[in-house]
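Apart from one protein chain that is not included, each protein chain of the complex appears where it belongs.
We call the chains A, B, C and D, going by the order they appear; numbering starts again at 1 in every chain.
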Amino acid sequence: MDIKDIVAPFAVWKRAFEKPFTVRKPIDERPGAPRYRGFHINDADTCVGCGTCESICMNKAIDLVPVEGREPSAGDSGLRPRVDYGRCCWCALCVDVCPSGSLGMSNEYLWIDSDPDVFRYVPGVDAKPWDGAELGYRRAEGYRLLDMERVPMPETGHAEGVKSFLELVKGYSRDQAEREADRCVACGVCVASCPAHMDIPGYIKAVRDGDLETGLRLLYETNPFPEACGRICTRACESACAIGSGGDPVAIRWLKRYIADQVELADYGKSLPRAEPATGRKVAVVGAGPGGLAAAYYLALLGHKVTVFEKDEAAGGMLRYGIPEYRLPYPALDKDVDYIRSLGVEIRYGAAVGKDPALAKLRKDFDAVYLSTGLPAAYRLDVPGDDHPRVLDGVAILAAATRGEELGLGRRVAVVGGGNVAMDAARTALRHGCEVDIVYRRREVDMPADPEEIREAKAEGARLIERAIPVRVEDSGDGGARFVWNEAEMVQKEPGKRPVPEPIPGAVVTERYDSVIAAIGQGPDLAYLTEADGVEVRRMKPVTDRAGRTSVPTVFAGGDLVNEKKDAISAIADGHRAARAIDRLLGGKGD
Amino acid sequence: MRELAEKLAGRYGAREWRDQRRDLSSVTVDAQRMRDVLTWLRDEEGYVHLAFATAVDEIERKAFRLTYAVHNHGTGHGLLVHCEIDRERPVMESIHRLWGQAWTYQREMKEWYGIDFPGSPRVDEEFVLEGWEGPPMMRRDFDSLAYSDATYAERPGRETRDPAAYMKEKLYPEADA
Amino acid sequence: MSDKKGKPVPLANEGLPAGERGLFCDAPPREYAPAAKIVEDFWNWARSQSLWILGFGTGCGAIELRPLMTSRYDMYRFGIQPRPTPRQSSVFVIGGYASVKTLKRIVRSYEQMMGPKFVVALGSCTINGGMYWDSYNTIKRIDQYIPVDVYIAGCMPRPEALLAGFQELKRIIRAGKAEGQNEYARNFEWYKANQKRVIKDWNMPDYNW
Amino acid sequence: METGILTRIGYALVSLFVITNYGLLLIGSMARISAKVQGRVGQPVWQPYIDIVKSTAKRNSIGHGIMFYLGPVFRLAGGVGTYMFIPAVYGSVLFRNFSDSGDLLLVMYFIFFGQLGMALGASEGGHPYSAIGVSRGLSQMTAFEVPFALSVIAVAIQYRTLDITAIVAAQQGGFWNWTVATNPLAVVAALIAFLGMSMHNPFSIVIAPQEIPIGPPTEYQSNLLGMLQTNRAIFNGAKLVLYMNLYFGGATDIVTMVVKTFLIYFINVFVGQAFPRFRVDQSIRFFLGVPTLIGIASVIIAAI
Partner (left out) sequence: MSRAKIPYVPPEERAFPDLDSGKYLVMWQGPNHPGITGNMSLRLVIEGDSVVDCETHVGYLHRGFEKLMERRLWMQNFPLVCRIAVPEPDFNEYCYAAALEELAGIEIPEKAVWLRTLSLEMIRLASFLMWIGGQAGAFGHGTIAQWSVTMRDYVLDLFEELSGGRIYHMYIIPGGVRADVPPGFLRHVLETMTVVEQNLKDIELVMFHNAVMKMRAVGLGYIPRDWVERYGITGPNARAAGVRRDLRKDRGYLAYPRLSFEPVVGTESDAFERARLRLAEMFQAIDLIRQIVDALPAEGAFRERLPNPLHWRIPAGETYVSAECTRGEYGFYVVSDGGDKPRRVAVRGPSYTHAVSVMERLVRGVNIADVAGLMVSLHTYPPEIER
């Protein structure tokens, strides 16, 4: 010990002459850092109520609760996360994981109360002083816990694809499928949007786990057309996908296709339920489209004897005759149909109900009849000259292409319409070497067709003419037709409704085409419904309840014939519903 | 490292040598020989540092897998020495005379897994728990959440909804009807 | 109240060795009526301006008490200071989760404090279990076992939040609402029953102050 | 000038009141100075008042037998007694207390008295830390009493009286008459003992929270604690006044008293902030070492 040891400690007094370390008013002077993980904020309008925050929270601090004034809708469960500050640990994993990016944290950290029951609130709904805070924790730019980018689907390039009718989309490999399935957060928001309410999270989990048998079983619970739907479904589910609220939605359709593609038809029986013992009841299904066959499948499963009457020479309806082969190859569709037939469903081809046999006979011979005849009659353009021989029917063109007939479209083709049929027709025409213009009344964004279809049609060389109101078709005198349209502008007539195209006076365009394909919609052909059948029809549709019951107790109807959505999956859902209702009618339990 | 692996295999019948990293390997020996192996490793091979000892409940195999992590400061190599003991009558030889801190790990394993180490100091005393009446809680068949729910009161008023079920209830309630 | 075999256990200090009996109280706690308004108001003011924290770091929360009692935040200037013995302390800061083993010490320390005594509970764990909601060894709600005056949300609450919590506590004390001691006395049997439900080896007298 | 006994009692009470408040404010302000060294603002100067009011306002209290209650009473008696026999301000009627009735030995007895009373009471509390604290306190006290006693002896020899008033009187007339100038060694020994007496670092082991929370007063609470706190103020004041009288020429007016006692007390804080604390065996060894030698030397010097 030396003298320094005694003197040096007095150096503490140096501090007495310096500024104290003390923060005078810490509560006011020290706000949380710009990145501070304080209390939660949520943009309740961006939030989709998927509950991923709830799933990731290891503290079970988050509940999904209904909030006032917010009802469930497509892609929004209507629920909002409620945080329990009796559980939260402020790890912000919920913020990092939030697919929509609506959840964040303010840098506010003061919440003091004597009542322990108050520490729960729905951020963004229950007003708090830190609502809308600028500062606070947000997930790092570009870094999320969830992968927001879809695993790219291997496809034939456009230049290559347009040359043939070979399937463009090649399908996921196992690794790709599992990676894509991994992106799903299993929130289940998509289920409501699917007309058939398929167990989407369930079969995606099966893909992830590599358990395709379970996956197939889940698919067939609600949809006996996985191969077809896995390719051409309008996939309302993907629009509703929570991951899609902040990135690419999970490729639900491709995953469905992956399951169906991977399992051989011969192996279907291993995982799918067997039909129940025969009930001895007979059901007739009119129309072997997706809706009719779906009904047939579920009825057959329930042990009923099903006979399907199909006017064409092959089963599949619009799936076969309305969708070009490059989107849905026939072997894939055959696989679906063959499995349904393997359950004992009998399909009578070339049997146009109404002519042979009559509906009345079916009603007599069978215990129940399911009408699923779809919309075979194309709408006309409804302009002067629409009876010109070069004005063709889009559906008919597609059917002809399916049958392998010569289309004879010529060199330049106009496709009028903006729906999927229009796109299919246009792309089919492109594959026949035509130059194609797609003429549509409104804008591209207003087109009812799948955006992907539009994009691909354009990529394959179709020219898109927007805001063009058809005026008339004239004969060009050289075997073609002159198609005249009036350019239009979009006018917002009523607030809240979608804008309406209004012709611009004088802006009339005339183009010469070899063919003008009208693809502006189809209507039903109800000729087979006679007065005597007693099925009430209103606005060209049989009147049914949600289960498909018509005014005649033993007659049911569904699919495009009655359904507003007019897509395969809705028809399948109708078929399934009707099958259950029919089963109940026939004395079963209906499930 | 190969040399050590061969020596261990030759002398003590060690098996399943696996190199996890450049500086970490694992090996399995018989439970009866564990003490000898550790003594040999410590005294002859320079594995003088016992980093930790713990157990893993291999409930499917009805066994406890004990892990002793020893470290050689000279080579910087770590070795996880495993052995398995019967889960029904878990008894293991104590190594508290080899390392001065080993008894604590053994006490922990006794309390947490119910593995007995005869002769280890204070091994029968409670370690971190007090008045514990349940089974050894680290065993995989002990359900912590169920115990917690049954024992400790929770603040009421929590309820959550599954988005899919809620949407079904609101949007298409008739689907099952 | 009954023991494991269903035999009723009287709520008292029976069963203590004769030598130890003198060390403990032989009557349950009683409620204390406040003094005349003006006197009580003055006393409450003094109580609020002289908060002595029991220096018992029961959980993680103790970590933020260190900054609070040192230069940066300097809680002394608000009349708050740590005190090593429960006898002299008036505020018990429950620093987050309480394991069963600690809960026993919390109860005992709390009972040894002289009234009026106040409890500040920090963080999620004291409100509804926090991170350890599924742990076999931590209680979920501290208010089942001792009365709590102020809760501070956070994990951990920052020192500033603690300070704000103490300000709130002061406000409550001045308003004469911090009557945890009386509440404990009033619901003594309920609290004891809750405590005994989770503290399995109850080896202390019921009246231990 | 002889005043009536009642008047004197009245004066003494006023004096006691003043020293109590002064002691409290002194504690408060020293806490602030300590805080400054530690880089913080520190508690309000009047915080000790609030603490006492708070302690008194406690609703319940726990006793451990009659000695437990008597402990603080003895301690208070020791504090008041010490003060009562010291002239706070030399020549002042109001602040002369009963200094003419007692002498230095009586005062030293009172300093002990409080400690012993406290020891008895604290031991009664039954807390092991109290007992340990008490034993430490007493052993440390015996140790620092050695240099202190030696220094007092030196002063007594130097001024040939045990009457404090006389000692003060002898130091009047400027700095060079103060003991600190005439016998600096005695002052050094006494000041070192003072560090121990006031239980500041490095001699705070008795009430050290980290080592034994918090020593003798572990079990004391409520109004008993309030009493102890009050006594701390009085006792501090008394000791400071005693030191001022013995070594620093006393005070002839209240301002001088305040300044001098403040500075004497400040020495404590000055040292206390710089050092950690001794263990009790170390502090005993320390007191019996250099300070005792200094004390002996001071006695020798005084004797010569």
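Note that a residue touches a chain if its C-beta (ideal position, glycine included) is under 8 Å from a C-beta of that chain, and two chains touch if they have at least 3 such contacts.
Given the structure is predicted, the values throughout are model-derived calculations rather than measurements.
Partners of the chain left out, restricted to shown chains and counted across the full complex, are A, B, C, D. The missing chain, though absent from the display, is touched by one residue of C:N44, C:S90, C:N137 or C:N182; that residue is C:N137. Of A:A44, A:A74 or A:L93, it is A:L93 that touches the chain left out of the display. Although one chain is not shown, part of subunit C still touches it, namely residues 54-60, 62-64, 66-67, 70-72, 82, 84, 86, 97, 99, 101-102, 105, 109, 131-132, 134-138, 155-156, 158. Not every partner is drawn; the one left out touches subunit B at residues 20-21, 23-24, 26, 48-52, 54, 56-57, 67, 69, 73, 76, 78, 80, 96-97, 99-101, 103-105, 121-122, 126-130, 137-138, 140, 142, 144-145.
Contact between subunit D and the unshown chain involves residues 37-40, 128-129, 132, 201-202, 204-205, 208-213, 273-282.
Everything below uses one rule, namely that only the chains that are shown with their structure count from here on.
If each chain is reduced to the centroid of its CA atoms, subunit A and subunit D end up 88 Å from each other. Shown for subunit A are the residues that touch two or more other chains, namely 20-22, 84, 86, 116.
Chain contacts: subunit C has residues 71-72, 74, 77, 127-129, 133-134, 141 touching two or more partner chains. The touching residues of subunit B, counted against subunit C in their complex, run 128-134, 137, 142, 144-145, 147-148, 151-155, 158.
Considering their complex, residues 33, 35-41, 270, 273-275 of subunit D touch subunit A. Those residues of subunit A whose C-beta lies close enough to touch subunit B in the complex are 49-51, 54, 62-66, 71-72, 77-79, 84, 86, 116-117, 120, 187-189, 191-192, 197, 201, 546, 591.
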